[in-house]
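Since the structure comes first, as C-alpha coordinates, the remarks are kept for the end.
A single protein chain has been omitted; all remaining protein chains appear in their positions.
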Amino acid sequence: MVVAASNPETIRIERENDIVTARHIGRNMSKELGFGAIMQSRIATSISELARNIFLYAGSGTITIAIVEREGKKGLQITAIDEGPGIPDIRKALEDGYTTSGALGAGLPGVQRMMDCFDIESAPGKGTRVDVIKWFEQ
Amino acid sequence: MTRRLEEEYVQILRDYLNSQEEDELYGAQKLGKWLLLKDISPEELVDLHSRALESVEEVPEFVRASFRMLTEVMIEYGNAHRSLQSWRNKHAQLQSEVEIASAMQQSLLPQTIPTYPGVEIGVVSIAANGMSGDYYDFMHFSGHRFSLTIGDITGKGIPAAMCMSMLKYAVDSLGEIQLGPNQMLRHLNRVVERNIDPSMFVTMLFGCYDTNHHCFRYAVAGHEPGFLYRAREGKFYDLEGRGIALGISADSTYVEHEVALQTGDVLILLTDGVTESKKGRSYLVREDLVGFLQNEVDKPAQLMADEIYRRLMMLAQFEQRDDYTMIVLRRT
(Lines give C-alpha, C1' and ligand atoms only; values in the text may rest on other atoms or scores of the structure.)
Protein backbone atom coordinates (compact mmCIF):
# COMPACT_ATOMS: atom_id res chain seq x y z
CA MET A 1 0.00 0.00 0.00
CA VAL A 2 1.49 3.29 -1.14
CA VAL A 3 0.54 6.29 0.97
CA ALA A 4 1.35 9.95 0.58
CA ALA A 5 3.98 11.16 3.01
CA SER A 6 3.80 14.83 2.10
CA ASN A 7 1.64 17.31 0.27
CA PRO A 8 1.87 16.53 -3.42
CA GLU A 9 2.80 19.30 -5.83
CA THR A 10 0.85 19.60 -9.06
CA ILE A 11 2.23 21.52 -12.03
CA ARG A 12 0.06 22.37 -15.04
CA ILE A 13 1.90 21.72 -18.28
CA GLU A 14 0.87 24.13 -21.01
CA ARG A 15 4.03 25.81 -22.22
CA GLU A 16 7.56 24.54 -22.63
CA ASN A 17 8.62 26.59 -19.62
CA ASP A 18 6.29 24.53 -17.41
CA ILE A 19 8.54 21.54 -18.09
CA VAL A 20 11.40 23.46 -16.45
CA THR A 21 9.25 24.24 -13.43
CA ALA A 22 8.29 20.57 -13.05
CA ARG A 23 11.90 19.46 -13.34
CA HIS A 24 12.96 22.00 -10.76
CA ILE A 25 10.32 21.00 -8.23
CA GLY A 26 11.08 17.31 -8.82
CA ARG A 27 14.80 17.82 -8.34
CA ASN A 28 14.28 19.73 -5.08
CA MET A 29 11.93 17.10 -3.71
CA SER A 30 14.31 14.27 -4.61
CA LYS A 31 17.18 16.15 -2.96
CA GLU A 32 14.99 16.57 0.12
CA LEU A 33 14.34 12.82 0.13
CA GLY A 34 18.07 12.15 0.13
CA PHE A 35 18.68 11.02 -3.47
CA GLY A 36 22.24 11.46 -4.79
CA ALA A 37 23.22 13.67 -7.71
CA ILE A 38 22.69 11.04 -10.40
CA MET A 39 19.29 9.98 -9.15
CA GLN A 40 18.27 13.63 -8.94
CA SER A 41 19.21 14.03 -12.59
CA ARG A 42 17.47 10.82 -13.62
CA ILE A 43 14.31 11.89 -11.85
CA ALA A 44 14.48 15.33 -13.46
CA THR A 45 14.96 13.67 -16.84
CA SER A 46 12.00 11.35 -16.28
CA ILE A 47 9.81 14.30 -15.34
CA SER A 48 11.04 16.07 -18.46
CA GLU A 49 10.13 13.17 -20.69
CA LEU A 50 6.66 12.78 -19.21
CA ALA A 51 6.01 16.51 -19.34
CA ARG A 52 7.32 16.79 -22.89
CA ASN A 53 4.99 14.02 -24.01
CA ILE A 54 2.09 16.01 -22.57
CA PHE A 55 3.32 19.24 -24.17
CA LEU A 56 4.00 17.69 -27.59
CA TYR A 57 1.12 15.26 -28.02
CA ALA A 58 -1.69 16.36 -25.73
CA GLY A 59 -1.12 20.12 -25.63
CA SER A 60 -1.83 20.34 -21.92
CA GLY A 61 -2.08 18.26 -18.78
CA THR A 62 -0.62 17.95 -15.30
CA ILE A 63 2.43 16.54 -13.55
CA THR A 64 2.00 15.66 -9.90
CA ILE A 65 5.01 14.92 -7.74
CA ALA A 66 4.66 13.40 -4.27
CA ILE A 67 6.80 11.81 -1.61
CA VAL A 68 5.19 8.45 -0.83
CA GLU A 69 5.76 5.68 1.63
CA ARG A 70 5.31 1.90 1.56
CA GLU A 71 6.29 -0.45 4.37
CA GLY A 72 8.57 2.14 5.89
CA LYS A 73 10.30 2.83 2.57
CA LYS A 74 10.11 6.27 1.03
CA GLY A 75 9.99 7.13 -2.63
CA LEU A 76 9.17 9.80 -5.12
CA GLN A 77 6.05 9.38 -7.20
CA ILE A 78 5.42 11.21 -10.44
CA THR A 79 2.01 11.14 -12.08
CA ALA A 80 1.45 12.54 -15.55
CA ILE A 81 -2.13 13.03 -16.69
CA ASP A 82 -3.48 14.43 -19.92
CA GLU A 83 -6.65 14.29 -21.95
CA GLY A 84 -4.90 14.18 -25.27
CA PRO A 85 -5.31 11.73 -28.16
CA GLY A 86 -3.95 8.79 -26.12
CA ILE A 87 -1.50 6.14 -27.23
CA PRO A 88 -2.93 3.71 -29.79
CA ASP A 89 -0.36 0.99 -29.16
CA ILE A 90 1.20 1.08 -25.70
CA ARG A 91 3.37 -1.97 -26.32
CA LYS A 92 4.90 -0.25 -29.28
CA ALA A 93 5.39 2.99 -27.38
CA LEU A 94 7.34 1.07 -24.75
CA GLU A 95 9.63 -0.47 -27.35
CA ASP A 96 13.09 0.96 -27.69
CA GLY A 97 13.57 3.09 -30.72
CA TYR A 98 9.90 3.95 -31.16
CA THR A 99 8.93 7.56 -30.95
CA THR A 100 6.11 9.01 -32.95
CA SER A 101 8.10 12.19 -33.53
CA GLY A 102 11.08 10.20 -34.71
CA ALA A 103 13.20 12.12 -32.23
CA LEU A 104 15.99 10.52 -30.29
CA GLY A 105 15.87 10.39 -26.54
CA ALA A 106 14.92 8.47 -23.48
CA GLY A 107 11.23 8.35 -24.32
CA LEU A 108 8.93 6.13 -22.29
CA PRO A 109 11.24 3.07 -22.32
CA GLY A 110 14.01 5.27 -20.89
CA VAL A 111 11.71 6.45 -18.10
CA GLN A 112 10.63 2.89 -17.43
CA ARG A 113 14.25 1.82 -17.03
CA MET A 114 15.20 4.74 -14.79
CA MET A 115 12.27 4.27 -12.40
CA ASP A 116 11.26 1.35 -10.15
CA CYS A 117 7.51 1.25 -10.74
CA PHE A 118 5.92 2.14 -14.05
CA ASP A 119 2.21 2.17 -14.70
CA ILE A 120 0.52 3.39 -17.83
CA GLU A 121 -3.10 3.68 -18.83
CA SER A 122 -4.12 5.03 -22.18
CA ALA A 123 -6.68 4.59 -24.89
CA PRO A 124 -7.24 6.44 -28.15
CA GLY A 125 -9.31 9.54 -27.45
CA LYS A 126 -9.27 8.95 -23.70
CA GLY A 127 -5.97 10.59 -22.77
CA THR A 128 -3.02 9.11 -20.95
CA ARG A 129 -2.04 8.54 -17.35
CA VAL A 130 1.50 7.53 -16.43
CA ASP A 131 2.46 6.74 -12.84
CA VAL A 132 6.06 6.16 -11.83
CA ILE A 133 7.86 5.72 -8.50
CA LYS A 134 11.52 5.75 -7.59
CA TRP A 135 12.19 4.17 -4.19
CA PHE A 136 14.89 5.57 -1.99
CA GLU A 137 17.36 2.85 -0.96
CA GLN A 138 19.36 3.70 2.12
CA MET B 1 29.21 1.35 -7.50
CA THR B 2 31.63 -0.31 -5.15
CA ARG B 3 33.93 1.45 -2.77
CA ARG B 4 36.90 -0.42 -4.20
CA LEU B 5 36.18 0.94 -7.66
CA GLU B 6 35.97 4.47 -6.33
CA GLU B 7 39.27 4.08 -4.53
CA GLU B 8 40.90 2.64 -7.60
CA TYR B 9 39.62 5.48 -9.73
CA VAL B 10 40.89 8.07 -7.26
CA GLN B 11 44.28 6.32 -7.28
CA ILE B 12 44.57 6.30 -11.05
CA LEU B 13 43.47 9.91 -11.27
CA ARG B 14 45.92 11.02 -8.57
CA ASP B 15 48.79 9.13 -10.19
CA TYR B 16 48.04 10.59 -13.55
CA LEU B 17 47.73 14.15 -12.30
CA ASN B 18 51.13 13.78 -10.61
CA SER B 19 53.05 12.03 -13.37
CA GLN B 20 51.02 12.67 -16.52
CA GLU B 21 52.53 9.45 -17.90
CA GLU B 22 51.19 7.11 -20.57
CA ASP B 23 51.16 4.27 -17.98
CA GLU B 24 48.33 5.84 -16.09
CA LEU B 25 46.40 6.49 -19.27
CA TYR B 26 46.82 2.83 -20.18
CA GLY B 27 45.48 1.98 -16.75
CA ALA B 28 42.54 4.29 -17.40
CA GLN B 29 41.81 2.56 -20.69
CA LYS B 30 41.74 -0.83 -18.99
CA LEU B 31 39.50 0.61 -16.31
CA GLY B 32 37.20 1.78 -19.10
CA LYS B 33 36.79 -1.76 -20.38
CA TRP B 34 36.09 -2.98 -16.89
CA LEU B 35 33.50 -0.24 -16.28
CA LEU B 36 31.72 -1.20 -19.47
CA LEU B 37 31.77 -4.83 -18.43
CA LYS B 38 30.22 -3.86 -15.08
CA ASP B 39 27.59 -1.87 -16.97
CA ILE B 40 28.53 1.44 -15.36
CA SER B 41 26.53 4.11 -17.19
CA PRO B 42 28.05 7.32 -18.60
CA GLU B 43 26.36 9.53 -15.98
CA GLU B 44 27.67 7.36 -13.16
CA LEU B 45 31.15 7.70 -14.56
CA VAL B 46 30.91 11.49 -14.77
CA ASP B 47 29.70 11.54 -11.20
CA LEU B 48 32.53 9.22 -10.15
CA HIS B 49 35.04 11.48 -11.83
CA SER B 50 33.74 14.62 -10.17
CA ARG B 51 33.80 12.98 -6.75
CA ALA B 52 37.30 11.63 -7.36
CA LEU B 53 38.41 15.10 -8.30
CA GLU B 54 37.05 16.46 -5.00
CA SER B 55 39.06 13.94 -3.04
CA VAL B 56 42.26 14.81 -4.88
CA GLU B 57 42.13 18.56 -4.61
CA GLU B 58 40.01 21.60 -3.79
CA VAL B 59 37.58 22.01 -6.71
CA PRO B 60 36.44 25.50 -7.70
CA GLU B 61 32.68 26.00 -7.71
CA PHE B 62 32.47 26.63 -11.46
CA VAL B 63 34.11 23.26 -12.15
CA ARG B 64 31.68 21.58 -9.77
CA ALA B 65 28.77 23.28 -11.51
CA SER B 66 30.10 22.27 -14.90
CA PHE B 67 30.06 18.63 -13.76
CA ARG B 68 26.44 18.95 -12.73
CA MET B 69 25.70 20.06 -16.25
CA LEU B 70 27.76 17.25 -17.77
CA THR B 71 25.92 14.67 -15.63
CA GLU B 72 22.63 16.00 -16.90
CA VAL B 73 23.76 15.71 -20.52
CA MET B 74 25.11 12.22 -19.88
CA ILE B 75 21.72 10.95 -18.70
CA GLU B 76 20.63 10.76 -22.35
CA TYR B 77 23.77 8.83 -23.25
CA GLY B 78 23.00 6.60 -20.29
CA ASN B 79 19.57 5.90 -21.72
CA ALA B 80 21.12 4.95 -25.03
CA HIS B 81 23.57 2.72 -23.16
CA ARG B 82 20.76 1.01 -21.29
CA SER B 83 18.64 0.49 -24.39
CA LEU B 84 21.61 -1.10 -26.14
CA GLN B 85 21.33 -4.04 -23.80
CA SER B 86 17.69 -4.56 -24.67
CA TRP B 87 18.54 -4.31 -28.38
CA ARG B 88 21.23 -6.92 -27.88
CA ASN B 89 18.77 -9.30 -26.28
CA LYS B 90 16.24 -8.70 -29.01
CA HIS B 91 18.87 -9.22 -31.66
CA ALA B 92 20.01 -12.48 -30.10
CA GLN B 93 16.43 -13.69 -29.98
CA LEU B 94 15.84 -12.79 -33.61
CA GLN B 95 19.11 -14.41 -34.59
CA SER B 96 18.13 -17.69 -33.00
CA GLU B 97 14.70 -17.56 -34.63
CA VAL B 98 16.38 -17.05 -38.00
CA GLU B 99 18.65 -19.99 -37.34
CA ILE B 100 15.71 -22.24 -36.56
CA ALA B 101 13.89 -20.98 -39.66
CA SER B 102 16.88 -21.65 -41.91
CA ALA B 103 17.20 -25.15 -40.51
CA MET B 104 13.49 -25.67 -41.23
CA GLN B 105 13.98 -24.29 -44.70
CA GLN B 106 16.82 -26.69 -45.37
CA SER B 107 14.38 -29.51 -44.79
CA LEU B 108 12.31 -28.24 -47.75
CA LEU B 109 15.21 -28.92 -50.08
CA PRO B 110 16.33 -32.41 -51.08
CA GLN B 111 18.48 -33.97 -48.36
CA THR B 112 20.26 -36.21 -50.81
CA ILE B 113 20.67 -36.07 -54.54
CA PRO B 114 18.69 -38.92 -56.09
CA THR B 115 20.30 -41.41 -58.43
CA TYR B 116 18.62 -42.57 -61.60
CA PRO B 117 19.80 -45.07 -64.17
CA GLY B 118 21.80 -43.65 -67.05
CA VAL B 119 22.24 -40.16 -65.59
CA GLU B 120 24.57 -38.49 -63.16
CA ILE B 121 23.47 -35.45 -61.16
CA GLY B 122 25.48 -32.82 -59.30
CA VAL B 123 24.06 -29.90 -57.27
CA VAL B 124 25.48 -26.85 -55.55
CA SER B 125 22.96 -24.62 -53.78
CA ILE B 126 24.23 -22.02 -51.36
CA ALA B 127 22.30 -19.16 -49.77
CA ALA B 128 23.84 -15.69 -49.73
CA ASN B 129 22.99 -15.42 -46.04
CA GLY B 130 21.18 -17.97 -43.96
CA MET B 131 17.90 -18.26 -45.77
CA SER B 132 17.60 -18.92 -49.44
CA GLY B 133 15.27 -17.78 -52.19
CA ASP B 134 16.54 -20.52 -54.52
CA TYR B 135 14.47 -23.65 -54.76
CA TYR B 136 15.15 -26.98 -56.41
CA ASP B 137 13.60 -30.40 -56.17
CA PHE B 138 13.45 -33.83 -57.77
CA MET B 139 10.35 -36.01 -57.83
CA HIS B 140 10.00 -39.57 -58.94
CA PHE B 141 7.33 -40.01 -61.64
CA SER B 142 5.91 -43.19 -63.12
CA GLY B 143 7.29 -44.74 -66.30
CA HIS B 144 11.02 -44.18 -65.90
CA ARG B 145 10.59 -40.50 -65.40
CA PHE B 146 11.62 -37.99 -62.80
CA SER B 147 10.91 -34.31 -62.53
CA LEU B 148 13.39 -31.57 -61.96
CA THR B 149 12.45 -28.16 -60.62
CA ILE B 150 14.68 -25.14 -60.23
CA GLY B 151 13.27 -21.81 -59.11
CA ASP B 152 14.27 -18.43 -57.83
CA ILE B 153 12.08 -16.32 -55.59
CA THR B 154 12.59 -12.56 -55.80
CA GLY B 155 14.41 -11.10 -52.88
CA LYS B 156 16.25 -12.94 -50.19
CA GLY B 157 15.92 -13.86 -46.56
CA ILE B 158 12.72 -14.35 -44.59
CA PRO B 159 10.07 -13.28 -47.17
CA ALA B 160 11.68 -15.45 -49.84
CA ALA B 161 11.89 -18.38 -47.44
CA MET B 162 8.22 -18.06 -46.50
CA CYS B 163 7.27 -18.01 -50.15
CA MET B 164 9.40 -21.07 -50.71
CA SER B 165 7.44 -23.19 -48.28
CA MET B 166 4.25 -22.35 -50.13
CA LEU B 167 5.94 -23.17 -53.41
CA LYS B 168 7.22 -26.47 -52.09
CA TYR B 169 3.76 -27.62 -51.03
CA ALA B 170 2.24 -26.52 -54.33
CA VAL B 171 4.92 -28.32 -56.35
CA ASP B 172 4.51 -31.43 -54.21
CA SER B 173 0.76 -31.64 -54.52
CA LEU B 174 0.69 -30.80 -58.24
CA GLY B 175 3.53 -33.28 -58.65
CA GLU B 176 1.22 -36.00 -57.31
CA ILE B 177 -0.92 -35.73 -60.41
CA GLN B 178 2.15 -35.75 -62.64
CA LEU B 179 1.21 -32.80 -64.81
CA GLY B 180 3.17 -32.00 -67.92
CA PRO B 181 5.65 -29.11 -67.62
CA ASN B 182 3.45 -26.44 -69.23
CA GLN B 183 0.40 -27.42 -67.15
CA MET B 184 2.53 -27.56 -64.03
CA LEU B 185 3.73 -23.99 -64.52
CA ARG B 186 0.28 -22.75 -65.46
CA HIS B 187 -1.15 -24.13 -62.21
CA LEU B 188 1.77 -22.99 -60.09
CA ASN B 189 1.44 -19.51 -61.56
CA ARG B 190 -2.14 -19.29 -60.36
CA VAL B 191 -1.20 -20.42 -56.86
CA VAL B 192 1.71 -18.00 -56.66
CA GLU B 193 -0.24 -15.09 -58.17
CA ARG B 194 -2.97 -15.45 -55.57
CA ASN B 195 -0.73 -15.92 -52.58
CA ILE B 196 2.21 -13.57 -52.72
CA ASP B 197 2.84 -9.88 -52.43
CA PRO B 198 2.48 -8.07 -55.80
CA SER B 199 6.13 -7.06 -55.69
CA MET B 200 7.32 -10.66 -55.49
CA PHE B 201 7.48 -13.29 -58.18
CA VAL B 202 9.10 -16.62 -58.86
CA THR B 203 11.10 -17.68 -61.88
CA MET B 204 11.14 -21.39 -62.60
CA LEU B 205 12.15 -24.13 -64.94
CA PHE B 206 10.18 -27.34 -64.54
CA GLY B 207 11.10 -30.42 -66.53
CA CYS B 208 10.60 -34.17 -66.80
CA TYR B 209 13.46 -36.46 -67.68
CA ASP B 210 12.76 -39.84 -69.19
CA THR B 211 15.58 -42.23 -68.33
CA ASN B 212 14.48 -44.73 -70.99
CA HIS B 213 14.49 -42.39 -73.95
CA HIS B 214 16.78 -39.77 -72.44
CA CYS B 215 14.64 -36.88 -73.41
CA PHE B 216 13.98 -33.84 -71.27
CA ARG B 217 10.66 -32.05 -71.60
CA TYR B 218 10.49 -28.73 -69.87
CA ALA B 219 8.85 -25.33 -69.67
CA VAL B 220 10.26 -22.03 -68.48
CA ALA B 221 8.66 -19.21 -66.48
CA GLY B 222 10.92 -16.19 -66.64
CA HIS B 223 13.88 -18.24 -65.56
CA GLU B 224 17.54 -17.76 -66.42
CA PRO B 225 18.19 -19.97 -69.47
CA GLY B 226 20.24 -23.07 -68.76
CA PHE B 227 22.77 -24.73 -71.03
CA LEU B 228 22.88 -27.88 -73.07
CA TYR B 229 26.28 -29.34 -73.81
CA ARG B 230 26.54 -31.48 -76.91
CA ALA B 231 29.42 -33.87 -76.29
CA ARG B 232 29.87 -34.82 -79.91
CA GLU B 233 30.36 -31.20 -80.99
CA GLY B 234 32.02 -30.14 -77.75
CA LYS B 235 29.75 -27.05 -77.70
CA PHE B 236 27.38 -25.37 -75.27
CA TYR B 237 23.94 -24.15 -76.37
CA ASP B 238 21.45 -21.99 -74.50
CA LEU B 239 18.48 -23.98 -73.39
CA GLU B 240 15.58 -22.54 -75.37
CA GLY B 241 12.40 -21.29 -73.81
CA ARG B 242 10.81 -18.21 -72.37
CA GLY B 243 7.67 -17.39 -70.46
CA ILE B 244 6.39 -14.94 -67.91
CA ALA B 245 7.64 -15.45 -64.37
CA LEU B 246 5.17 -16.99 -61.90
CA GLY B 247 3.01 -14.55 -59.97
CA ILE B 248 3.11 -11.61 -62.37
CA SER B 249 -0.04 -12.20 -64.39
CA ALA B 250 -2.95 -14.50 -63.49
CA ASP B 251 -3.47 -16.02 -66.92
CA SER B 252 0.05 -16.76 -68.13
CA THR B 253 0.52 -19.85 -70.25
CA TYR B 254 3.69 -21.73 -70.99
CA VAL B 255 5.28 -23.49 -73.93
CA GLU B 256 6.76 -26.95 -73.68
CA HIS B 257 10.17 -27.76 -75.17
CA GLU B 258 11.96 -31.02 -75.60
CA VAL B 259 15.60 -31.95 -75.98
CA ALA B 260 17.07 -35.42 -76.48
CA LEU B 261 20.36 -36.18 -74.78
CA GLN B 262 23.03 -38.35 -76.35
CA THR B 263 25.69 -40.09 -74.33
CA GLY B 264 27.94 -37.53 -72.68
CA ASP B 265 25.54 -34.62 -73.19
CA VAL B 266 25.11 -32.37 -70.17
CA LEU B 267 22.22 -30.20 -69.00
CA ILE B 268 23.13 -27.26 -66.79
CA LEU B 269 20.36 -25.51 -64.91
CA LEU B 270 21.07 -22.48 -62.79
CA THR B 271 19.70 -19.44 -61.01
CA ASP B 272 20.71 -15.83 -61.56
CA GLY B 273 23.05 -16.03 -58.56
CA VAL B 274 25.33 -17.87 -60.98
CA THR B 275 25.02 -15.54 -63.95
CA GLU B 276 24.92 -12.35 -61.88
CA SER B 277 28.10 -13.33 -60.12
CA LYS B 278 30.79 -10.66 -60.02
CA LYS B 279 34.11 -10.72 -61.76
CA GLY B 280 36.26 -8.43 -59.67
CA ARG B 281 34.47 -5.10 -60.03
CA SER B 282 32.52 -5.91 -63.17
CA TYR B 283 29.92 -8.58 -63.86
CA LEU B 284 30.43 -11.96 -65.34
CA VAL B 285 29.17 -12.32 -68.89
CA ARG B 286 27.62 -15.48 -70.25
CA GLU B 287 30.66 -16.15 -72.43
CA ASP B 288 32.89 -16.18 -69.32
CA LEU B 289 30.62 -18.76 -67.77
CA VAL B 290 30.66 -20.93 -70.89
CA GLY B 291 34.46 -20.82 -70.74
CA PHE B 292 34.45 -22.12 -67.17
CA LEU B 293 31.89 -24.79 -67.99
CA GLN B 294 34.00 -25.87 -70.94
CA ASN B 295 37.01 -26.33 -68.67
CA GLU B 296 35.16 -28.56 -66.24
CA VAL B 297 32.76 -30.42 -68.49
CA ASP B 298 34.77 -33.66 -68.48
CA LYS B 299 34.61 -34.00 -64.69
CA PRO B 300 31.95 -36.00 -62.84
CA ALA B 301 28.74 -33.94 -62.42
CA GLN B 302 29.14 -33.10 -58.74
CA LEU B 303 32.79 -32.23 -59.12
CA MET B 304 31.97 -30.01 -62.06
CA ALA B 305 29.33 -28.11 -60.04
CA ASP B 306 31.73 -27.76 -57.10
CA GLU B 307 34.57 -26.52 -59.29
CA ILE B 308 32.44 -23.89 -61.04
CA TYR B 309 31.24 -22.56 -57.70
CA ARG B 310 34.80 -22.40 -56.42
CA ARG B 311 35.96 -20.58 -59.56
CA LEU B 312 33.14 -18.03 -59.47
CA MET B 313 33.63 -17.37 -55.77
CA MET B 314 37.30 -16.73 -56.33
CA LEU B 315 36.50 -14.30 -59.13
CA ALA B 316 33.98 -12.51 -56.90
CA GLN B 317 36.56 -12.38 -54.14
CA PHE B 318 34.33 -14.59 -51.99
CA GLU B 319 31.55 -12.07 -51.89
CA GLN B 320 28.31 -13.89 -52.67
CA ARG B 321 25.56 -11.33 -53.07
CA ASP B 322 22.78 -13.59 -54.25
CA ASP B 323 21.60 -17.14 -53.58
CA TYR B 324 23.38 -19.54 -55.90
CA THR B 325 22.13 -22.81 -57.38
CA MET B 326 23.51 -24.96 -60.17
CA ILE B 327 22.31 -28.39 -61.21
CA VAL B 328 24.43 -30.48 -63.56
CA LEU B 329 22.86 -33.52 -65.24
CA ARG B 330 24.85 -35.74 -67.54
CA ARG B 331 23.69 -38.69 -69.61
CA THR B 332 26.26 -41.36 -68.91
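Note that the chains are named A and B in the order they appear, and that numbering of residues resets to 1 at the start of each chain.
What we mean here is this: a contact is a pair of C-beta atoms (placed from the backbone, for glycine too) under 8 Å apart; a residue touches a chain by one contact, two chains touch by 3 or more.
Everything below uses one rule, namely that contacts and distances are computed from a predicted model.
Participant: Please identify the absent chain by the protein name in its UniProt record; candidates are "(2Fe-2S)-binding protein", "Anti-sigma factor antagonist", "NAD(P)/FAD-dependent oxidoreductase" or "Beta-ketoacyl-ACP synthase II".
Facilitator: "Anti-sigma factor antagonist"
Participant: List the shown chains that the missing chain touches in the full complex.
Facilitator: B
Participant: Which of B:244, B:268 or B:327 sits in contact with the chain that's absent?
Facilitator: Touches the omitted chain: B:244.
Participant: Just name the one of B:152, B:210 or B:306 that touches the chain not displayed here.
Facilitator: Within the whole complex, the residue contacting the unshown chain is B:152.
Participant: Touch as defined at the start, partner being the missing chain; which of B:145, B:168, B:223 or B:331 qualifies?
Facilitator: Selected residue, touching the omitted chain: B:223.
Participant: Kindly note down the residues of subunit B that lie in touch with the hidden chain.
Facilitator: 152, 154-156, 197-201, 203, 221-225, 242-245, 248-249, 252, 272, 276, 283, 322
Throughout what follows, only the chains that are shown with their structure count from here on.
Participant: Please name which positions on subunit B make contact with subunit A in the complex.
Facilitator: Counting only subunit B, the residues touching subunit A are 43-44, 47, 68, 71-72, 75-76, 78-79, 82-83, 86-87.
Participant: Along subunit A, where are the residues that touch subunit B in the complex?
Facilitator: Residues 36-38, 41-42, 44-45, 96-97, 104-106, 109-110, 113-114.
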